[in-house]
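Okay, structure first, notes after.
With one protein chain held back, the other chains of the complex are shown just where they sit.
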Amino acid sequence: MRNQTSMRLIFELSRSGRGSTVLPPLDVPEQHVQDLLPPDSLADAPPPLPEVAEPDVVRHFTNLSTLNMAVDTHYYPLGSCTMKYNPKRNERLSSLPGFLHLHPYQDEETLQGLLQVLFELQQTLGEIAGLPAVTLQPAAGAHGELTALMIAAAYFRDLGQQRTKVLAPDSAHGTNPASARMAGFQTVTVKSTRAGFVDVDDLRAKLDDSVAVFMITNPNTLGLFDQQMSQIADWVHERGGLIYLDGANMNAILGIARPGDFGADMMHYNPHKTFSGPHGGGGPGAGPVCVRRHLGDYLPAPVVSRHGDRFTLEKLPPKSIGRVRSFFGNVGVLLRAYCYLCTHGPDGLRRVSENAVLNANYLLSRVKHFLPVPQGDRCMHEFVASASKLKKETGVTAMDLAKRLLDYGFHAPTVYFPLTVPEAVMVEPTETESKETLDAFAETLFRITGETAELLHEAPHSTLISRPDEVQAARKPVMRWTSE
Amino acid sequence: MQKEGITVNEEQLLYSSSHEWVRLREDEGGKVATIGISAFAVQQLTDLVFMELPEVGRQIAAGEEFGEVESVKAVSPLYSPVDGEIIAVNSELPDRLETLGDDPYEKGWIMKVRLTDESSLARLMDYSAYQKQCSEEG
Partner (left out) sequence: MSYLFNTPEDLQQMLEAIGVGSIDDLFACIPPSLRLDRPLQLPPAMGELELSRHMSALAASNRCAEDTICFLGGGSYDHFIPAVVDALASRGEFYTSYTPYQPEVSQGNLQAMFEYQTMVCQLTGMDVSNASLYDGGSAAVEAVLMCLSATRRDGNVVVPASVHPEYRQILETYLINLGTQLVTVPTDDGVVDPDALAAVVNDRTACVLIQHPNFFGCLEQVEAVGRIAHDAGALLVQAFDPISLGLLKRPGDLGADIAIAEGQSLGNPMIFGGPYLGIMACRDQFVRRLPGRIAGQTTDRRGRRCWVLTLQTREQHIRRDKATSNICTNQGLIAVRAAIYLSVLGPQGLRQTAEQCLQKARYAMQQIAASQRFEAAFAAPTFKEFVVRDTEDRVTQLLRDSCQHGILAGVPLGRWYPQWQDAFLVTVTEKRTRSEIDALAKVLADGGRAV
């Protein structure tokens, strides 16, 4: 039960001299610190961290946790984030001591069990993608994108081709153009049609020999599968470019269609989304990248190889782009993904996507009558409704709807993304929700659209805080606590 | 020379299509442009939280980006309407962003540019043409 008595910061609980001793006494002969280190390298005092007793720490952080909505406690239909159930078995099995306490510089001979997991994960991700060469190193989706673009840069450098541009649709995640810039490319935006697909006339007008990569999210951020995909891939390939698939929406097509089969040359996964995370309040994630075999030589190292029944970590191959992260990558996240994939098998994965798409279409069929979905009657794993009409008629915005949903115990959908839909309300139900939950959500949303604008503008009403002043936070930023 | 404190008549200013205004005065045989952003633009940008000023002494071309204004969730680049050298910036402005809305054509000026080329002036709009553009956008 939530304890509402304290919203104090841990620093405000601090009392000088309070604290917990955690270590046993020193058991080696003690020497004067001043004799061991140059006196001018030493601080006068340790950093001014809070001084609190262990029970204080427990109550403080436990109470903080109760101020969060989470998948474990609430329906969380946050579009584009795939907030599905986070299986408890994955938490337990990824935390077995034989995984948890492995040092990254141990000898391969002492790591065979782990390397087998990572090797099999590489194989599995390659099979689902239809792209056989895999790196597990990137630490997040955006990091995977960047890795793939750096692979493309190295590949074209190797071919002696000067390709300076990356094309990305206007509906793309912001990470796409930002990653392109970091990989040294210039981004050119390709328009979407009213129906939400790539405007092929615009694409063809912008496609020339200076284009290195076309980045596409398919199914796209509107939750639609772009049927022009293989035609687009042909055009890009004819001009010598590569297709990069943003795998954010893989939850819609597991075992149904493979990016490698529909034209992609490179892609990343978001295992924290598609393979059940968890999301950890914003991370850690991971961003494995799969590429066609001829691009495999450029992957960052190390990758895991099998020689007979032994697994080894391959050193840097000559064409490798190098490293994008220290050590191996976010192994803890990868172990959970492996458990998830083992739990499902080929049929199970297909059923995941079938049910994700079924749930999304069912919810769409219930919502579209009172909140228009501009891009049509069907969707894949998510859909984007628009509160535009509502706003014109009553002044109620997408944000108002989002905030009011919180009062009814639902996490809000993603709002104001993608940028191409005004007053966007992006709903991704996921497959791990029941029809009853979807019904309750649709009914609540309907009920909210009938509430007064005054009530909604000030929502939420039942939470500890409401409508924090973001202008104040940005104008005079306070980003740490100070004692005065 | 125009004295500070005299109410500026916005109908006498020139405007760019990207919503910067320009006030011209003669100075030691050359033209100096005082530049700001229009009341319409400030209103469209909603609550401003941050702005970045250019460096004094920098040479700038018409159409070139010289700074940015930010609201909580948007960044808007500012484009120079003229060619020349930046000779002054309103350094108090970033700490008093409300001035941009309260007094956009006087205390809300952003920079002064000594023109090196006057050809870009021909591309600027007068008040009525600018009002027409605003009504189309609004």
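Order as written gives the chain letters A and B; numbering starts at 1 within each chain.
Convention: a contact is a pair of C-beta atoms (placed from the backbone, for glycine too) under 8 Å apart; a residue touches a chain by one contact, two chains touch by 3 or more.
Keep in mind that this is a model prediction, so the values were computed, not measured.
A.B. asks: Which visible chains touch the chain that is not shown?
C.D. replies: A, B
A.B. asks: Of A:Q122, A:T217 or A:N330, which sits in contact with the chain we cannot see?
C.D. replies: A:N330
A.B. asks: Using the touch definition from the top, which of A:L37, A:L159 or A:A205 touches the missing chain?
C.D. replies: Only one listed residue reaches the unshown chain, and that is A:L37.
A.B. asks: List the subunit B residues touching the unshown chain?
C.D. replies: Its contact residues with the unshown chain are 49-50, 52, 70-75.
Heads up, the rule we're going with is that only the chains that are shown with their structure count from here on.
A.B. asks: Could you tell me the distance, in whole angstrom, between the mean C-alpha positions of subunit A and subunit B?
C.D. replies: 41
A.B. asks: Would you pull the subunit B residues touching subunit A in the complex into a rising list?
C.D. replies: Touching subunit A: residues 47, 49-50, 70, 72-73, 97 of subunit B.
A.B. asks: Could you please specify the touching residues of subunit A with respect to subunit B in the complex?
C.D. replies: Subunit A residues touching subunit B: 416, 470-471, 474-475.
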